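Okay, structure first, notes after.
Only a single protein chain was left out; the remaining protein chains are all shown in position.
Labels for the chains are A, B and C, by order of writing; each one numbers its residues from 1.
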Amino acid sequence: MSRKPHVRKQYWNEPEMGLWEKAYLPEILRGLWITGSVFLRNMGKWMTGRKGALTTYYPEETRWDYAQANRGKHVLTRRPDGTPQCVACNMCATVCPAKVIEIEAGFDPADAAHPKYPVRFEIDYSRCVFCGLCVEACPEDAIRMAKEVPNLPSGDRWNMWLAKEELLDWQPQSDVAKPYPPAPPRVPDGERG
Amino acid sequence: MTDFLANLDTLLLWAFAGCAFVSAALMLVLRQPMRVAIALVSCMVFLGGVYGLLGLHFIAAFQVLIYVGAVMVFMVYAIMLLDPRDESGGEKFSKLLWPGIIGLSLLAEALAVGYWSDLPGAPRGAAGEPFDMVRFSAAFLSEYWLHFELTSVLLLAAVVAALAVIKENRRHDHG
Amino acid sequence: MDKVQMLQVLAASLFALGLTGVIIRRNVLVMLMCMELMLNGVNLSLATFAHTMGSAVGAVLVFLIFVVAAAEIAIAIPIVLLLVRRKRTLDIESYSDLKG
Partner (left out) sequence: MIADLVISLVFIGYAISVLMGFGTILTWVERKQAAVMSDRIGANRAYIRIPGTQVKLVWLGLFHGMADGLKMLLKEDFKPRTYDWYAYAVAPWVVFTPVLLVFAVIPFGGSLTPARLWEPLSAFFGDKTWPMQIATLDAGILIVFAFSGLTIIGAMLAGWSSSNKFSLLGALRAGSQMISYELVLGLTVLGLILVYGTVNLDAMVRQQSGIVLGFLPAWGIVYQPFAATLFLAAAIAENKRIPFDLPEAESELIAGYFTEYSAMKMGLFMFAEFIEIAIIGALFTTLFLGGYNLPYMSDAGFAFPGGAAVAMPHGAVVVTQLGTFLLKVFLVCSFQILIRWTLPRFRYDQVLMFAWKFMFPLALANLCVTAVVVWAVRS
């Protein structure tokens, strides 16, 4: 039972410590000086009524500088007449890795161009992973992600289900990405050949 | 109330002494070494309390410091490392159980009776004043310097011997 | 019973209990602990006398015993480790190689 004595591995970038670092105390004092001065600076800010922190006091206070590309919350886009652009094809629900989208389709015979529409469109934000795959999958550009975050903090987990009404808060009047043709004139059923 | 307070020292002394005795007795009957160690630790702490009540505060402090803080920690280490759980199936007592118990109860009785009858009860007059740390240390280093030196030599010898034994251990490891 | 007498009886009984433990227990570590108990009994007796007589002799001896105990344990534990390494047991009765 012979054991090799333990030899610590030598790395190519082994740090070289000078006498100053080896004496421990000066370097420790330098570190303490850095953290202590940050502490005193922030403390001074708090004492004089300013905010001594970079973070936000979240639900009451949200950041204003979210990045443009931030995937914060979903919005359902609308047509100029106010109806949702979604055609209830279920592609977003299919591609969703967390399976949080629930769509119930309805049939509207009056709208000949888009007879299928969502009766119910709900997202469970307690499980959503904010991956944005639903936006990629949508053929109609009906779902997008805005940079603002949803107002989720709550004492009740059912408040984390957002329904169609809350999601439909974005109505483009003129969207260069998708010029809308004027809606076709409505024709009564009997007059169609 | 005043009566009770005047006797509080004595009451506590008796309580500590009783607890120390009980823990010492438990050491004989407990099976697991770790519980024996706990019993011994509590016995030592109670004895420390007894010393404290006698006014020998520094002896009490050293009792807990050396016995519990050093000796028993070492003992607990050994118990932890040796993992003596394998002996749970074995017998707790050796073959000498009955002779040991009978002989030693006789010894204890003889000692107790001896102390009971012969010992002078109260402290002898003025000599019974409690002595403090300063007086003790001065005496230790001036009058009893030989003991002091012997103690340090003994400690040195112990350190050397322990190192020798550990070296023996190492040799077995690698050999 | 006077308090000094009581303490002396306690000291004697601690010593006796320790001795009993050394004789009747089989586990080496428990035997070592019982030896510590014997030393404790002696300590108590010495400390009581130091208290009664008001002299430093008893206390000096108590200190000597503290050191002896520390030294003893520092040597005894490595020896026990050596023994256990050989026989893989703490049972004292398996260490009877020298018996005729």
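By definition in this document, a residue touches a chain if its C-beta (ideal position, glycine included) is under 8 Å from a C-beta of that chain, and two chains touch if they have at least 3 such contacts.
No experiment lies behind these values; they were computed from the predicted model shown.
> May I ask you to name the displayed chains that the omitted chain touches in the full complex?
A, B
> Which one, B:L65, B:L106 or B:A164, makes contact with the chain that was left out?
From the options B:L65, B:L106 or B:A164, the contact with the absent chain belongs to B:L65.
> Considering the whole complex, not just the chains shown, which residues of chain A touch the missing one?
24-25, 28, 31-32, 34-36, 38-39, 42-43, 46, 52-57
> Residue-wise, where is chain B in contact with the chain that is not depicted?
Counting over the whole complex, chain B touches the hidden chain at residues 1-2, 5-6, 32, 34-35, 38, 41, 45, 48, 57-58, 60-65, 68-70, 72-73, 76-77, 79-80, 85, 132-134.
Just so we're on the same page, only the chains that are shown with their structure count from here on.
> Express in whole angstrom the distance between the two chain centres, defined as the mean CA positions of chain B and chain C.
7
> How many angstrom lie between the centres of chain A and chain C, each centre taken as the mean Cα position?
For chain A versus chain C, the centre distance works out to 71 Å.
> Among the residues of chain C, which are close enough to touch at least two other chains?
In chain C, nothing touches at least two other chains.
> For chain C, which residues count as touching chain B in their complex?
1-10, 12-21, 23-27, 29-30, 32-34, 36-37, 40, 43-44, 47-48, 50-57, 59-64, 66-75, 77-82, 84-85, 89-93
> Per the contact definition, I'd like the list of chain B residues that touch chain C in the complex.
Within the complex, chain B touches chain C at residues 10, 13-14, 17, 20-21, 24-25, 27-28, 33, 36-37, 40, 43-44, 47, 50-51, 54-56, 59, 62-63, 66-67, 70-72, 74-75, 77-79, 81-82, 84, 86-87, 90-97, 99-101, 104-105, 107-108, 111-112, 115-116, 119-124, 127-131, 135-136, 139-140, 143-144, 147, 150-151, 154-155, 157-159, 161-162, 165-166, 168-169, 172.
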